[in-house]
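All protein chains of the complex are present and in place, except for one that has been dropped.
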């Protein structure tokens, strides 16, 4: 299982080691880690709650991984961890790891997975600001555009 | 000091945490890790020795970091660790970390740093194969091309 | 069939999920959204702007012109903001 949805934090080094699993053919490992930011539109964020659609999120992330692997056959490992629940500024939200013998493949596949994850994986963020308001984060057009560049 | 040349291994999670340093404005962290591969041109590698030009390697990597920071002002952190000495297949060689509030910036800057590091930083690899031969690794044209795409 | 709701659609409607039979007139996703608008105040608010509503049929993203067919679970949610 290379996709995990979990409340718990993750350790990036441990996840890379587990994915490499002693294989000495790897050559290149790229990771992307998304972190909760403290300020959004000049408002200070107290915390952020991630809601998700469990059955679909798992399937959709596995589909995204499969697409990446078909597109880059030189990809020798992928791992996606997405947290849900309430997180504080600075907390890790998401981890993507890609392995390949070529750095270009590892970089491109990690970007591809993140672009699809952002606009296709069923997660929704609600932020609570210092003013006491809680509001759903609006999707960004640029995330849709980032995904479309792969077509 | 965000550039380190060292014999010792590094811990990726610890290096990210140290670079983020509690700042809750970061949003995105990208890492690239290069690992020693076990096979090169159908020859099994016993070990690999990295020679370097210490004074210049430090300066050159700092210059590459500076170039990345001028090109992407939204880059809020960079870290480069390059090991030297004798390494075994599967060992970590190099780590690049980039931080930004935007994932695209973090990805691009990490690729930029790796492309320049590969063809501009004064390191040379000598591989010892199972046949007992030790030979200097030849530079790849594709690494020069990867660098030139940024111009 | 089961309908499931997420994020502000869930909040407007006041339900996580419900079991319901769709009228025979509902053929595609667009028909389904139009029908939802007529089901009361919360639904009217949730589906007021159909372009902002995403739909998944049995956990697969569906376009608004796609046939609802024999889906067993239909999900409604806003554009995604994970990652």
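Observations on the structure shown:
A, B and C label the chains in the order they appear, each numbered from 1.
As a working rule, a residue touches a chain if its C-beta (ideal position, glycine included) is under 8 Å from a C-beta of that chain, and two chains touch if they have at least 3 such contacts.
These figures come from a predicted structure and were not determined experimentally.
When the full complex is examined, the chain removed from view is found to touch B.
Here the missing chain is touched by one residue of B:16, B:50 or B:75, and it is B:50.
Listed residues B:4, B:43 or B:59: the one in touch with the omitted chain is B:59. For the chain left out of this panel, the touching residue among B:3, B:29 or B:94 is B:94. Although one chain is not drawn, its touching partners on chain B can still be listed: residues 34, 50-53, 55-57, 59-60, 82, 93-94, 114, 117-126, 136-139.
The definition used in the following text is that only the chains that are shown with their structure count from here on.
As a whole-number value, the distance joining the C-alpha centres of chain B and chain C reads 48 Å.
Centres computed as Cα averages put chain A at a distance of 26 Å from chain C. In chain A, 34, 114 are the positions where the chain touches two or more neighbouring chains simultaneously. Residue positions of chain C touching 2 or more other chains, listed in rising order: 83.
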